[in-house]
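For reference, the structure is listed below as structure tokens.
All protein chains but one are shown at their positions in the complex.
Residue numbering begins at 1 within each chain, and the chains themselves are lettered A, B, C, D and E in the order written.
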Amino acid sequence: MLHITRKEHFNAAHRLFREDYDDAMNLLVFGKCSNPNWHGHNYTLYVTVAGEINPATGFVINLKDLSIIIREKVTDKIDHKNINLEVDFMQGKMASTEVLTIAIWNELEDEIKKLGANLFCVKLYETENNFAEYFGK
Amino acid sequence: MLHITRKEHFNAAHRLFREDYDDAMNLLVFGKCSNPNWHGHNYTLYVTVAGEINPATGFVINLKDLSIIIREKVTDKIDHKNINLEVDFMQGKMASTEVLTIAIWNELEDEIKKLGANLFCVKLYETENNFAEYFGK
Amino acid sequence: MLHITRKEHFNAAHRLFREDYDDAMNLLVFGKCSNPNWHGHNYTLYVTVAGEINPATGFVINLKDLSIIIREKVTDKIDHKNINLEVDFMQGKMASTEVLTIAIWNELEDEIKKLGANLFCVKLYETENNFAEYFGK
Amino acid sequence: MLHITRKEHFNAAHRLFREDYDDAMNLLVFGKCSNPNWHGHNYTLYVTVAGEINPATGFVINLKDLSIIIREKVTDKIDHKNINLEVDFMQGKMASTEVLTIAIWNELEDEIKKLGANLFCVKLYETENNFAEYFGK
Amino acid sequence: MLHITRKEHFNAAHRLFREDYDDAMNLLVFGKCSNPNWHGHNYTLYVTVAGEINPATGFVINLKDLSIIIREKVTDKIDHKNINLEVDFMQGKMASTEVLTIAIWNELEDEIKKLGANLFCVKLYETENNFAEYFGK
Partner (left out) sequence: MLHITRKEHFNAAHRLFREDYDDAMNLLVFGKCSNPNWHGHNYTLYVTVAGEINPATGFVINLKDLSIIIREKVTDKIDHKNINLEVDFMQGKMASTEVLTIAIWNELEDEIKKLGANLFCVKLYETENNFAEYFGK
């Protein structure tokens, strides 16, 4: 068993807030991240896959295939977008790093299984000082 | 003469577009950066000051003072904000890295002179792959 | 269950030595790190917390709260200090990265529990080439 | 129990291919990595060791000793070399990051045990966007 | 006047040697870099362009256009290739970082001029510890 990881980038706008809170309450709970005019980040995404090495290729998974899955299921949908308004897999959800990390896991899990490997970890940096990791349970 | 540099961070939302272009034309010229729903970045800012070393302190400039100037004149105004809508020194300007770099120079130049040193360079990373530098002329 | 990590920095002086060794023996065992006149490092600290996402906020833990705990219990005590002489939670201990990592864990564990989450990992870089990780057992 | 990690670098040429495939088939399976004239990388290697802290030294393992083992068993054999043609522990194997990661584990495992600690993880970056991790089972 | 920089990556195999030297002499002059079986690197390339800001766009140069030029004139020719054997603009030249940096300058200079800007600097990292910079004179 071996883990193989692919790093990708995207950037996006977002806002942390609840519709049932007024601006003052949102500011109290979410701080500067609640700015109604949005702010944004360069996100860095690490997708780690676990599997056996295929003796025919020396690969757990062809990283080109993994890269295509990540692009189609995640970065094409979110790069240069507004996470709250435009990303289908984030509709009706809080746009926090934590929730986004799990949503990306759900986008990728089945597609990676079709390639004969298992998604092991999604790690998402919002800034260079903060990141979330999800292992699927 | 010596150069001393301070690195700071901020993140913000922005959009590249012209009001006199329609959406199709904005997309043609500015690509994904023209998204009407905004996107955003983690910006990294390097402020370089030139001066003689003060023999009493071994400093060209006290970096704590420089840091306060950068915070008051730049990062407090732009961090977690929408550059197009909310940043006073960017009103009526294109929110490109290039234009933002010069605007930050103009914010800082006089304040640094009051400390007895000269602003030498403002360098601004929009992503880890793109940055602008301005030397004041 | 999700992991969320906050990165912080501090710098400090230290020395690796035993009082019951003479200088030659300390040099033999601890190499250049035994220098009686001290040396120092820029340390990078990663604090990882595990927990469920709070559906009201989308957070496992408010990173602002985590940041305050790290500052009060760790960085305010150690930043720009001499680890051997001045840091209360390192008194009577070897100032190695390993021992420091566990000591930081002990400083943080209970405070994080009060916020409703669990400390999962403390990771400490002494240089960019060396780091220790402690998972609490 | 604590984990301690040492980072090292090497660079090397390699090629991904099978002798029983012709060039067209190798290109199909391995892409640009199958170039018969070789290409190469700056590899970054992280070796993580697990053990108890020795109360006499504050160390799990003396990193100087670990560094010597890594140099003798790995980097002296592979740095500035052709992985397919010249590295003894890679003879007859696919020169993929995955296979190389396991081969490095096998080079290091017993030597680290002699120092009274256990190899926990070998992590190998081929580029800054791709890495493999092996935990020994 | 403003400088704008684009970072790109490629990896390649190379060898430092002279045909009129024997292996022993090549080893003496070029060290491990003279290995007849090749070695390789992940190169990082920074291309800096100088120009006035176009008031219509806020750009000195459209970075998408710059990126296409770099790909067509440099990275498509050198990525996953053997610099000594396969790169047209390096034929008959020493494959040192210095010579490669100037050769990349010569590939790019005229193309960037056609976009209405001036190439200002080519900076090339061979490893994270070594890089060359060329300013065109």
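One rule holds in what follows: contacts are C-beta pairs under 8 Å (C-beta built on N, C-alpha and C of every residue); 3 or more make two chains touch, one makes a residue touch a chain.
In this text the structure is predicted, and so the values were computed from the model without any measurement.
Hidden chain, full complex: it touches shown chains B, C, E. The hidden chain makes contact, of the residues E:A50, E:L85 or E:I102, with E:I102.
Along chain C, the points of touch with the absent chain fall at residues 9, 11-14, 32-33, 35, 37-42, 79-82, 85-86, 127-128. Contact between chain B and the unshown chain involves residues 1-8, 48, 53, 56-60, 63-64. Chain E meets the missing chain through residues 16, 18, 29-31, 93-99, 101-102, 128-135, 137.
Heads up, the rule we're going with is that only the chains that are shown with their structure count from here on.
Averaging Cα coordinates per chain places chain D and chain E 28 Å apart.
For this pair, chain C with chain E, the centres built from the Cα atoms lie 42 Å apart. Distance from the chain B centre to the chain C centre is 34 Å, each centre being the mean of its Cα atoms.
Multi-chain contact residues, meaning those touching two or more other chains, occur in chain B at positions 128.
Taken pair by pair, the chains that touch are A-B, A-C, A-D, B-E, C-D, D-E.
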